[in-house]
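For this depiction, one protein chain was excluded, whereas all remaining protein chains were kept in their positions.
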Amino acid sequence: MKNLALIVLVFFLITVAGVAFAEIPNPDTYVMLTIAEPDTLDPHQAYDVASGEVIQFVYDNLIAYDGQSLTDFVPWLAMEVPSLENELIMNEATTYIFPLREGVKFHNGNELTPEDVVYSFHRGILADPAAGPMWMLIEAIFGYYSLEDFVFDKTGISLNEALDPESQLINEEYRQPLIDFYQDYIQPAIQADGWDIVFHLSRPFGPFMSILARNSSWAVILDKDTSVEMGCWDGEADGWWEHYNLRKEDSPLYDQAVGTGPFRLIEWDRVQQRVTLERNDDFWGEKPWISTAILWEIEEWGTRRAMLEAGDADQIHTPQQYYEQVTDMPGISVELGDFVLVDSMQFLWEVGPGSPYLGSGQLDGNGIPPDFFSDIHVRRAFNYALDYDTLVEHALGNLVTRIPSVLPVGFLGWSEDQPRYEFDMEKAAEEFQMAWDGELWENGFTVSLFYNIGNERRQTTCEMLQENIESINPKFRVEVIGLQWPTFLDAYRNEHMPAFIIGWQADYADPHNFISTYLHSAGTFSAHWGEPFREFARENLDHLVEQAVMETDPSIRESLYREVQDIAYETAAFGLPLFQPRYIFTMRDWVQGWTFHSMRPGEVNLDQVWKEEN
Amino acid sequence: MFFYIARRLLFLPLTLFGISLIIFFMFMRLSPEQRVALYITSPERLRGDNVERLIDLHGLRDPWHIQYGRWMGNVVRGNLGWSNVGKEPVYSAIMRRFPYTLELALYSALPIIWLGTWLGTLSALYHNRPLDHTLRISAVVGWSFPDFVFGFFVLMIFYSILGWFPPGTLGAEADAVVKSSQFRSFTGMVTIDSLLNGRLDVFIDTARRLAGPVLTLTYVGFAYILRIARSSMLEVLGREYIRTARSKGLEEKVVINKHARRNAMIPVATVSGQTIIALLGGTVIVETIFNRVGIGSFMATAAQQLDFASVIGGSLFFGVILVLGNLLVDVSYALIDPRVRLD
Partner (left out) sequence: MTSERRQLIRRLFLSTSGFLGFSLLAFFCIVALCAPWLAPPPAGRDPYLMPVVEWSPNPQPPSSEYIFGVAGKRNIYYGVIWGTRSAFRVGITVTVISTMFGLLVGAVGGYFGKIVDEVLMRITDIFLAIPFLVAAVVMATILGPGLDNVIRALIFFSWMFPARLIRGNILQIKEEQYITAARSVGVNHVGIIVRHVLPNSIFPVLIQASMRMGSLVITAAALSFLGIGARENYADWGGLLNYARNWMLGGGGEVLRYWYMVVFPGAAMVLFVLAWNLVGDALRDVFDPRLKV
C-alpha cells in the first residue's frame, strides 16, 4: 500500500515538473482551434467551412480576391484576370479566357499543365455529388441546377434510374448517349487552347468570376495524373458516370490532397480531429512564414479558451455569446469581422399538410390557420413588432449589423437607404387589427416561432418577438420552440413550421446567391413557402431575378436588385429580415499579419500570419 | 466450469443480435429526413431535391427489413459501415479510439480501488466513530457530485489556475513523436508505449493530460468500493473466528491484516472487476469536457448526430466488452473463492 502511495506521489511530481514556460511556444507552428473537422478533402464534395479551410491552402484557384474586396480580383494560377477591357471576356460575356501560369509545381513535383485545369473542372461537374457544391458551376456555365437535370434534358436519361448502386449502367443502350453527352456539352464548355483556359457559358452569368475565385473549393485545380493514379475518373468519355454522385467516403480524394497551394497536407488525423499542414517550400508565390499549421477541432468552448489562455493555442473560434469572456483577457487580442451570412425569420404563406405546430389550425385563439402568413398585414405586423434597437444593442451586444433586406452589407444592390420596417407597436397593432378582416384581433391566435437549438442569437430574437407580440393583445399567444437540427430539417422539408429563423451563408459573393434563394419561386428557401408565395413570386419577382443575373452591366443589375427588394419590402415578402452576425476572432497578441476576408472559409490566413512578440 | 463458459459465450451472438435490434428500432422511429440530417449540415445544402437525392443514396426510405437486412449483410461480410462522425469506417474508428478509453479506465480504476479499499477498511475499523462518519460522508458527497461539475472544478483549478493538467489526449509535439517512424506502438496506450520507447517527455505529456480525468473519475467513483470494503470488513470482523483470534490475545494488527482483511477482500475483488467494466462505459462526460479522444465521447457525438452506423457499431462493441468482461470477472471470482459455484 505504501508503495502505491509512493508511485502516486512520484507520478504527481513528474506531472507537475513537466510544466514548462516559454515566451512564445513553438514560434514556427500556428495552432488554430476550430469547432469542426473537415467533412471531406475532395474539393468537389466539400461544402462546409472546415473542409474549405484546409482546401484553400492546399489547392489553388485561377483567380483570387484583391485584398478585402468582394468584387475585384487578382491573378492567381491565371496570369491575368479576364475583363471586357483586356478582351479576355468575349462574345457578350459568354466566353472567358484565363491564361495559365507556367512553371507551377504540384506538391509531388508534377508540373501544372492546362490539361490539369480542364480535367479539374470536368471532373467536378461530372461528379456532382448530392448536396455538394457543384451546382454552382453547373448553373453558371450551363444554366441547370444539377447534372441530373442537365443530362435528362439533353438525353432523356435519368441518371438516377440508369445507374445501379455500384454506379454501373443498368442498360447498355445508355452508354452511347452518355458518352455523347460528355463530348457534346461538357468537353466544349471548358477547353484548353495552348496555355489559355477557355470557358464557354450558355448565356451571360454575372457572378461567374466570384464562383471561380480563391476560397471556392469547387473551382480549385487538381493534378490529373495523380488523381487518376489514386483512382479518380480517368478523363475518358466512356465510363464517366461511374464517378457520378459518389458517397463522400468512396472518393479517392476523401483524405488525400495534392495541390499547388502554399501548404501541403501532412496528415488529417481523424482520431485527434486535427489537420496538420506544412509549408510548401516550392510554392510559386509568396511563401508562408510559419512552417507548420495545425487546425484542431475542440468542441468544448471552455477548453478552447483555456488552451488559448495557457498559450497552447494561437487562435480559437469564439461563439458570439462569449464575447465578454475574451474582451479583457490579458495577452489576447480580439478582432471583429462580418462574414457573409444573414439571418432572417421566414414565414410560410401556407404551411404544409400534417403540421403538428398549428394548434387548433383555426383562427380561434388556440392556433393559426395554415395560411396565416399569407395575409400581408400579419407579415407587416410582425415586422413592426420587433424592437430592433434593443435587440441589436442590448441583447446582442452590437455584435450584429441589422440589414434591411436579405442582402449582406456591401453587396451589389445593398443600400443604406433601402426602406425597412422600424419598431412601432402602434403600427403593429394597427396591422393586426386589419389582418384577416378583424377576425384575428377579435379571436386572437397562438403561433409558434422556431429556431435551431444552439443558436442563442436566434433564440433571443424569437423571445423578444414573443414578449412584444403578446403585449399587444392579451389574446395573442406566441410560443418559442427550439428544435434539434435533424427535427428542424424534417419540419423544414415538410413545411411544417409556420415561422422560423435560419441563416444563409454566401456560396459566392454575388447578390444572386441571396436574392434567388429568398425570392425566386424556385429558390432554395422560398420554394418552400407555400403555393400562395410561389404564385406571388411568379407574377412579381421571378422575371426580375432572372433578368438580373444575366445582365453584365453592374449598374443595370443594381437597379434590378433594388427593384426586387422594394417590391419585397412593400409586401413584407422577405419574411422578417434580421441581421448579419459579427464574428469574433480571438488570438494571442503575438499573432502578426492576420487579416480578415469575409468570403474566406475559416478564420485565419495561414499563408500570411507569423508569430512575434509586440 | 467449461460448460459454464461455453454457455455464456454461446449467448454472446444472441445478445449482440438483441442489441442491434433495440438500436435499429429506435432509429426507425426517426423519419428519413431526420436521419439524413447527418449529411445536410447547413442550409446551403438544401437546394433543390438534394434531400431526396441523399435519402435515396443511403436508402433511408426503404422498408425496415430491407434496411436491417442490408446492414446485417454488410456486418456478416465484416463491414460495420461508415462512421460519419469518426470520418472513417466504424470498425477502425472504434478500434483506434478504444485504447484511449481503456487507458483512462485502467488508470482511474487503480486509485478508485486502492482508495476505496483503504478508506473502507479504515472506516470499518473505526466503526461509528467520528473518522467513520467523516469518511463515509465525504465518500457520499463525492458520489453525489455529477462528474461534469467536478470535472470543471478540476479543469478550473489544475489547468486555468495552476496550469498543471492540460485537457486533450496528447500535445501536438508529443503527437508528432508518437507518429514518427521511430516510435513503435506496442499496446496503443500512449503511457505504456512511451515508456517502452524510452520517451519520458511523451509519457509526461500524456500523463499530465490523464491526471485531470483520473482525478475526476476517482472522486466521483471511490465511494462505491469504500462502501463494499467497509461492510465486508464489518461482516468479517463480526465473525466467530476473528473473535476467537482476538480472545486468544493475538495482536490486533495481525488479526486485521492476516485474518480479517484477507477475507474481506473477496467481495471487493469482484466489485473491482465490475468497476473497471463500468468505467469503460462511463467515460462519456469526462472525455467530453476534457476533450479526450475515446470511445465514450465518440459514442456521445455519434448519438447526438444520429449516426446510425457508429451508434450501432459502438453498442455492439460495448456489448462484447461487457459480456466478456463480466464473464472474466465471474470466472476469476470462482477461482479466488472456492465457495462460489458457477452454474
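In this document, chain identifiers A and B correspond to the written order of the chains, with residue numbering beginning at 1 in each.
The criterion applied here is as follows: contacts are C-beta pairs under 8 Å (C-beta built on N, C-alpha and C of every residue); 3 or more make two chains touch, one makes a residue touch a chain.
Computed from a prediction, not measured in an experiment: that's the story for all the values here.
Quick one: which of B:L155, B:V190 or B:A229 touches the chain that's been left out?
Residue touching the chain left out of view: B:L155.
Which of these touches the unseen chain: A:D28, A:D193, A:E467 or A:D553?
A:E467
What residues on subunit B make contact with the chain left out of this view?
Residues 11, 14-15, 18-19, 22-23, 26-27, 29-30, 127, 133, 136-137, 140-141, 143-149, 152, 155-156, 160-161, 227, 231, 234-235, 237-238, 280-282, 284-285, 288, 296, 299-300, 303-304, 306, 311, 314-315, 318-319, 322-323 of subunit B touch the chain absent from view.
Touching the missing chain, which residues of subunit A?
The missing chain touches subunit A at positions 301-302, 305-306, 309, 319, 321-322, 324-330, 390-391, 394-397, 453-454, 456, 459-460, 463-464, 467, 482, 484, 487.
The rule is short, and it goes like this: only the chains that are shown with their structure count from here on.
Averaged over CA atoms, how far is the centre of subunit A from the centre of subunit B? Could you give it in whole Å?
So the centre of subunit A lies 39 Å away from the centre of subunit B.
If we count contacts the way the header does, which residues on subunit A are in touch with subunit B in the complex?
1, 4, 8, 11-12, 14-19, 26, 29, 31, 37-39, 47-48, 130-131, 135, 145-146, 148, 160, 245, 247, 249, 255, 267, 269-274, 294, 296, 298-300, 302-303, 306-307, 309-310, 312, 485-487, 489-490, 492-494, 502-505, 507, 524-525
Sort out for me which residues of subunit B touch subunit A in the complex.
30-31, 33-51, 53-54, 56-58, 82, 86-88, 93, 96-97, 110-111, 114, 118, 152, 155, 159-160, 163-173, 175, 179, 204-205, 207-208, 211, 288-291, 293, 306
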